[in-house]
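The other protein chains are all here in position, but one chain of the complex has been omitted.
Entry: subunit A
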């Protein structure tokens, strides 16, 4: 039995009259990709907010590597090893790819209040950042400003930024969104290799990618998980077919 890295226990979140999350529990095991799917308005973004730390749940808890992180800030969770990417990429556009990735390495080392040594010749920052870029096959773009990258490349930079944190778990919010078939195939391949080192909680709309990548799938509808299992189980679940797959 593999080890649980990230677990959500009975999370609830309400906005006024809207119960956006109702009793969600799920976990992420070492070495797997666990996909979370659900139609628009199912409460995926609210759930991600509670995992990443930008939203506080009304009830329930979140654990990362055995430690409770329910009340920790986004930055504290990141330092404990939660890497994430965003649905709409969130990078510093005018800066080079390298500088975007380096900030993660810097955070990992925890020395952001150093005022003297220039970062551009600090090998202790550059080397790990290069390594993260190499993993995402982006080293050749290291010096390019993010604003000049293609959409697919930005997706890869986001994942590289998350990797620079040496994360225990990755939370990827629709990494395939807006990618062409070629980009999707490429990213699918990269994630497949990656999951052996870092387990991934994947929120994704692209069903083909989900069914190919995910070891387990949870289906979120109207704030609760209605089905859970491997891709075969999910494909055949009548409730899921009705609510989500549209037949």
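As a convention for this text, a contact is a pair of C-beta atoms (placed from the backbone, for glycine too) under 8 Å apart; a residue touches a chain by one contact, two chains touch by 3 or more; residues count from 1.
As a convention for this text, contacts and distances are computed from a predicted model.
A single chain of the complex does not appear, and UniProt lists its protein name as "Branched-chain amino acid ABC transporter permease", one of "Aminomethyltransferase", "Branched-chain amino acid ABC transporter permease", "Outer membrane receptor for ferrienterochelin and colicins" or "Zinc protease".
Among the residues A:39, A:145, A:178 or A:229, only A:145 touches the chain that is left out of the figure. Contact with the chain that does not appear here is found for just one residue of A:42, A:55, A:69 or A:161, A:161. Residue A:75 is the one among A:75, A:196 or A:232 that touches the chain missing from this view. Within subunit A, the residues in touch with the undisplayed chain are 52, 73-76, 78-79, 84, 86, 90-96, 98-100, 102-104, 106-108, 111-122, 125-126, 129-130, 133, 139-140, 142-145, 161-162, 164-165.
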